[in-house]
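As you look at this complex, bear in mind that one protein chain is not there, while each of the others sits in place.
Chain IDs A and B follow the sequence of writing; residue 1 opens each chain.
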Amino acid sequence: MPLTRRQTLALGAGVLVATVVDLPAWATPSEAGAEIAKFTGGKGAEPGPITIDLPEIAENGNTVPLSIVVDHPMTAERYVSDILVVSDGNPRPGFATFHLTPMSGRAEAATRVRLNTTQNVIVVAKTSDGKFLTAQKQVKVTIGGCGG
Amino acid sequence: MADKPRIRLPKDAKKGDVIQIKTLVSHVMETGLRKDDSGKLIPRKIINAFTCTFNGKPVFSCELEPAIAANPYLQFTARVEESGTFRFSWTDDDGTTITADETITVAG
Partner (left out) sequence: MKPGVLLAVGFALLGLAASTSRDAAAQTAPPLATDGGAAARPWVRYKGWPERDESKFNTLAKLASPPAPTAPRKLSAPLAGDAATGAKLVADRNRGGSCLACHVMGPAGGADLPGNVGPDLSEIGNAGRDDEWLFNTVYDARVYNPETVMPPWGTHGLFNDEEIGHVVAFLKTLKAPAKFKTVLDDPTKRPPPVETRDNLDSMVNPGMWAVEKAPDLWKTKGPSGSACADCHADPAAFKAWAAGMPKWESRLDKVLGVEEFVTRHAKVTTGHVWLMQSAEDTTLSVYLHNLANGTPIHVDVSSGPAKEAYERGKALSLRKLGQLNFACMDCHSPQKGGLKWIRGQWLGEQKGQYDHFPTWRTSLNDIWDIRKRFQWCQVNIRADELPPDAKEYGDLELYLAAQNEGLKLNVPGIRH
């Protein structure tokens, strides 16, 4: 349930993430939350129709394919303007900030990322009418057998 | 940045089509967190920004962090209404930029 702006600001950055995006208990209160708060200007983000395509288990954390699709119109009147990607288990939380335009046609982006350990990847999308949508997905990063 | 960037998009499309664009550039994306043999931190050196325009108008851009994997791959879409040229540019931490152009013929 979305909080009012006053409520979210009062709670502070770390708790903002836990409350608004409904992270499970083991998420690091964070840097990730601070990045999100910077992106949203402290506004709340609602769970939204964002598909995060990540492997359930990554064979290693060196190069993990990530694709994001936001189910949202991309017209001159209403479109997804920015997508922030962060995570809660890397040395630093940031991955990328994508900027889209109505000419993007669809609110999609894909890349390959580095993951230090099993963690949650969190996506926050901003729409042209100032709303914020969010979703997250956990990726297990394989622990190798004997160093190989 | 060594080899030419790799770009994949259709050579032609119909007016109003949304096409998929794949890009890949060869780059180590040095995170700044690794140590060399003597134990010293290897300085960060990454592609930190990417832009794509079509006939001069912005389509898609992004800022990248060290958590983006080496040889950064970026895939996105574009709606094409006319023929023209996509221009792609990647910016390194050291300020250098590499650009590449791809044309598309749009019918209708």
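In the analysis below, contacts are C-beta pairs under 8 Å (C-beta built on N, C-alpha and C of every residue); 3 or more make two chains touch, one makes a residue touch a chain.
On a predicted model such as this, the values are computed, not experimentally measured, just so you know.
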For subunit A, the residues touching the chain missing from this view: 56-57, 59-60, 62-63, 118, 140, 142-148
Absent chain, residues of subunit B that touch it: 3, 6, 8, 22, 24, 26, 37, 70-71, 73
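We take it that only the chains that are shown with their structure count from here on.
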Whole-Å gap between the CA centroids of subunit A and subunit B: 21
For the subunit B and subunit A complex, residues of the former touching the latter: 18-19, 31, 33, 54, 57-70, 72-79
Touching residues (chain side subunit A, partner subunit B) in the complex: 62-64, 67, 74, 87, 90-92, 94-106, 108-115
